[in-house]
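Missing here: one protein chain of the complex. Every other protein chain is in place.
Naming follows writing order (A, B and C), and every chain is counted from residue 1.
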């Protein structure tokens, strides 16, 4: 478990999560990035930049 | 002769001027571009862009 | 031997790719570009790269991709895609030129370097409706439909005032009267492995903007033009976007070097991640006769 840095709701980081994965917060819908796995730690995902994409 | 589009002072466009040449206004120091030679016509030169230079 | 996998944001695609490598027993060095300390004054250093046989780039930023891959290539590393392909696909004007050099059909496309000239082209050549696209960018962002001169003047002024210098190259295109859908063809190496239709009520048919997908059968025409487009930009792992023009037939809109494909696996029945992983491994001589070496 970890907490959303925006709304502080507890979030279960899936067992198969990897560093860099994006999760949607179940409380406030914020985009969160898994920055560490053990112990799980979340931060707000960076905003989309203009040159991002495929 | 032509007039500065900013301060309206009369400006003598040199005989050897070419299209695209930049003149400094003698009245207000504005950067002016010669956009036409015959008859001479001046406009405010575009502002410097970030990727301009050598 | 191992592969290096460049990714910051791990999307559904990156998870599928990492799973594909794991299923093949491949040792993967995950590299987050945000944490790389890159020497550019010398090609020495970086012992962790010594046993990397091939680099699979999945960076989400065009600038990062292009710069980082070029730095790794400078060290002699084999990268998929190559920096040349990334730079060509990441800039729509350069893509158009590459397609033109290979005589691959595309919509009528013009470039201007001033808003005044852009308006001239719209008024006297392309007509309305037309489309303006930023040369760099994805997911349909800032791709705008110009239905008349008023719209054109507004958008051109916006970008001149609000945009940065990369918006000064103004890329204009005829609007193709497409039948509510476009086509995305997945090309790996020389091979078109699958294609989808993207359907939308909106004139932008991008899944990032809500388009739905269905399988698209691989006609001879489609295979020919999609593989020609991929070859034109330098080849690799690519997604070619096409439209069906009622008069001109299939036209290539763009070629993507960092394609997303999560919605295309079910639609096509093709394991795109597996095909990609096998191609990358083959580049490093790590895949022989269907197995990992």
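In the analysis below, contacts are C-beta pairs under 8 Å (C-beta built on N, C-alpha and C of every residue); 3 or more make two chains touch, one makes a residue touch a chain.
Since the structure is predicted, the reported quantities are computational estimates derived from the model, not experimental observations.
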| item | value |
| --- | --- |
| For the chain not depicted, the shown chains it touches | A, B, C |
| Identified contact with the non-displayed chain, of C:26, C:112 or C:243 | C:112 |
| Given C:37, C:50 or C:201, the one touching the chain that is not displayed | C:37 |
| Selected from C:68, C:86, C:250 or C:276 as touching the chain missing from the view | C:68 |
| Hidden partner interface residues of chain B, rising order | 18-22, 33-34, 45, 49-54 |
| Sites on chain C contacted by the missing partner chain, in the whole complex | 33-43, 61-64, 67-68, 70-71, 74, 93-94, 96-97, 99-101, 106-114, 116-117, 120-121, 125, 135-136, 164-166, 168-169, 171 |
| Chain A, residues in touch with the chain not shown (by the definition above) | 49-51 |
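The rule is simple: only the chains that are shown with their structure count from here on.
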| item | value |
| --- | --- |
| Intercentroid distance (Cα basis), chain C paired with chain B, Å | 43 |
| Centre-to-centre distance between chain B and chain A (centres being mean Cα positions), rounded to whole Å | 55 |
| Between chain A and chain C, centroid-to-centroid distance (C-alpha), Å | 26 |
| Shared interface positions of chain C, touching two or more other chains | none |
